[in-house]
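So that we are looking at the same thing, I have put the structure below in structure tokens.
Only a single protein chain was left out; the remaining protein chains are all shown in position.
Chain nomenclature is as follows: A and B, assigned in order of appearance, with residue numbering initiated at 1 for each chain independently.
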Amino acid sequence: MRERHASRTFDVINAIAILFFVLICLAPFLHIIAISLSSARAIMTGEVSLIPVDLNWNAYKQVFSDMSMIRSLGFTVMLTLLFTLLCMLMTIAAAYPLAKTGLKGRKPLMFIIVITMFFSGGIIPEYMLVRNLHLLDTVWALVLPGLISPFYLIILITFFQNIPDSLEESAQIDGSSYIRTLVSIIIPLSLPVIATLSLFYAVGRWNGFTDTLMYITSPEMYPLQLKLYQLVQNNMVSELMQMEGASGQSMLQPESLKAASVIFATVPILIVYPWLQRYFVNGVMIGAVKG
Amino acid sequence: MSPVSGRNRKQKGANALKLGMYFRRHWQLYALLILPISYFLLFKYGPMYGVIIAFKDFNFFQGINGSKWIGFDAFREVFAMKDFYKTLRNTLMLNFLDLLLSFPAPLILAIMLYELKSVWFKKLSQTILYIPHFISWVIIGGIVYQVFGTQSGMINNIVTSLGFDAIPFLTDKNDWLLTYLLVGVWQSAGWGTIIYLAALTGINKELFEAAEVDGAGRLRKIWSITLPSLKPTIVTLLIINLGNMIAIGFERPYIIGNTAVREYSDVLSTFVYRIGIESGQYTLATVVGLFQAVVGLVFVLGANYASKKLADQSIL
Partner (left out) sequence: MAINAKTKKKTSILLALTLVCTLLLSACGGKDKENGSSGNSGASGKQVTLKVEVFDRGNSPAGSTITNNYLTNYVQDNFGKPNNINVQFVPVPRSEEVKKLNVLMASGGDVPDIVFTYDSATFYRYAQQGGLTELSELIEQHAPNLKSFLGEDTLAYGQFEGQQFAIPAKRSHLGKYSSFIRQDWLDKLNLPIPQTTDELYNTLKAFKEKDPGQTGGKVIPLGMALAPAQYEPLIWSFIQPLTDEQRITLTQQLGSRDYPTLLPGFKDALQFMNKLYNEGLMSVDFSLDEDKKKLSEDVSKGLVGFFSEDDMNPFYPDGMYATLQANNPGATLTSVDVYSNSEGKHPKPEYAPIGLFIMIPKTSDRAVEAIKYLDWMASENNLFNMQNGVEGENYTLKDGVPVMKADATEEAKNRIYNWGDMAIISNGKQLGDADKNVEAYVLGMPEQYQDETRRALTVSRNDTFKPVKFDRPIEAQNKYGTGLLDKFHEIVVQTTMAKPDKFESTFESMMKDYMANGGQAILDERTKVYESMK
């Protein structure tokens, strides 16, 4: 009885603490949503905190009627899918052999990989490479250079190493080849971490745009985050406006439009994690060993 | 033919045969590695000649090969800058504090989530907790100001209405450290739980039942079952974090930092941005980058070695 009481106290405290964190994580998001639905006057006066003031949907109407935003959304989704798929294929293909500590040549290969985590050539040589491969202004310029993250690779290797050897051995006794073992046993057992790394790759690609700035010139291929960045950064500080002789009117971006674009660019990727959660299935591995 | 060399030759032959057999048996593993390794060689090592820029007086139009060789002159120049040492100190200091605070936070949070009984609350919390990770730093900057501002920040409004003096969260360099760390935790903790939660799914539930029978309380169970099962993940992440002590992201110090606290907020990344990128001085920027790369590699190798000895785990 005593233990149950203590256990319940633990649960309550735990839940309250989590609730607190949830609220401080949610609050800024609500704030941005509130801004996206408020009037310019209220925003400028600083009246808007968590609820919209002078509620209006103009900003969203503008975003959704902007065909370039919609197109960019479509393009970004495609790009992210392609990227995540290829990255995971490559990362899994590399992690499986490298997880085997007995593999000949493993140490030098790991070394080669770890070095790239620190040393890089810089933007100009990287640009030259992409250009010499004729990848400029193509979708491959956004996919190939980041194909494998050494960091994620190492995480996957660690996970693979923690799969009991007995599973592999029994498969091999049954005559299974390496590749077959990988596909039919190892991957299914590693779904949680594969789902996680896919999420990491996807989010990285979804949020990233600095490479686009360098490699892409066609506006049709601007990812969503780049368009967002342009909107937010081009908040022409008035000094800049003067310096650039603007007439003023066409250059000011309303805060509400910026906020609406932020929501537009963030919500899609936010939904991915809950969807992936079903891959975090408990107990799959244990059953296999037992059997 | 000396018997020694003769034996060697035979040995070599036998070894070669063994090697051949080895490759034939395990060819699939190497086949899997072909594309990934090619990727690294082409896209990572291909451009790596760029580090030479650190040793040249880079001229855009003469290119890397055409630019004049200056040896270590640029290094001497950078190491003579007082600001370099200040930013180096700040980088290490901020990263060390982050290690103390931001590293354990996702772990603790993950365990808390894992212990939640209500499934729907758990799923909902997880999703909401990592929202901050998605908000761009430019926007976070504005929000930080509104929350922590001295005159009209949310927190100080409460503090002053209670009769106390406003706390200069953003303008006093020591208070700023706290703000910097807290914002870092807020931004990354939720996201960091994902990897731990994935690892936690692999725990055998029967272990908990057995511990219950032995009379273990909640905290005891966490200590002896949950944590140990996370050991590999924790150690790997720790090694990588230690290796990154010398590197530091650009956005958080740049956005959260400000002129009043530059004494602490100026770090290697903002230093490079200022003297290198903005002024188009690629040589100086490359010098600092190279310095960071060498030190970082040494750190990671050191941390890896220590972990091999202490925790029997290594990434190499």
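Points worth noting:
Here, a contact is a pair of C-beta atoms (placed from the backbone, for glycine too) under 8 Å apart; a residue touches a chain by one contact, two chains touch by 3 or more.
On a predicted model such as this, the values are computed, not experimentally measured, just so you know.
Touching the missing chain, out of A:A40, A:L73 or A:L167, is residue A:A40. For the options A:P108, A:P164 or A:P219, the residue in contact with the chain missing from this view is A:P219. Residues of chain B that touch the chain left out of view are 59-63, 81-83, 142, 145, 149-152, 170-171, 258-260, 262, 274-275, 277-281.
Where chain A meets the missing chain, the touching residues are 40-41, 44-46, 65-68, 75, 78-79, 81-82, 85, 123-124, 127-128, 131, 136-140, 183-185, 188, 213-214, 217-222, 226-227, 229-231, 233-235, 237-239, 241-254.
One rule holds in what follows: only the chains that are shown with their structure count from here on.
The geometric centre of chain A is 16 Å away from that of chain B, both derived from CA atoms.
Every residue of chain B that touches chain A in the complex is listed here, in rising order: 19, 22, 26, 28-30, 32-33, 35-37, 39-40, 42-51, 53, 64, 109, 112-113, 115-118, 121, 123-136, 138-140, 143, 152, 186, 189-190, 194-195, 197-199, 201-206, 215, 217-219, 232-233, 236, 240, 243, 282, 285-286, 289-290, 292-294, 296-297, 300, 315-316. The residues of chain A lying in touch with chain B in their complex are 3, 6-7, 10-11, 14-15, 17-19, 21-22, 24-26, 28-29, 31-32, 46, 90-91, 93-94, 96-98, 100, 103-104, 107, 109-122, 124-126, 128-129, 144-145, 147-148, 151, 154-155, 157-159, 161-162, 177-179, 182, 192-193, 195-196, 199-200, 203, 207, 225, 228-229, 232-233, 262, 266, 269-270, 273-274, 277, 280-283, 285-286.
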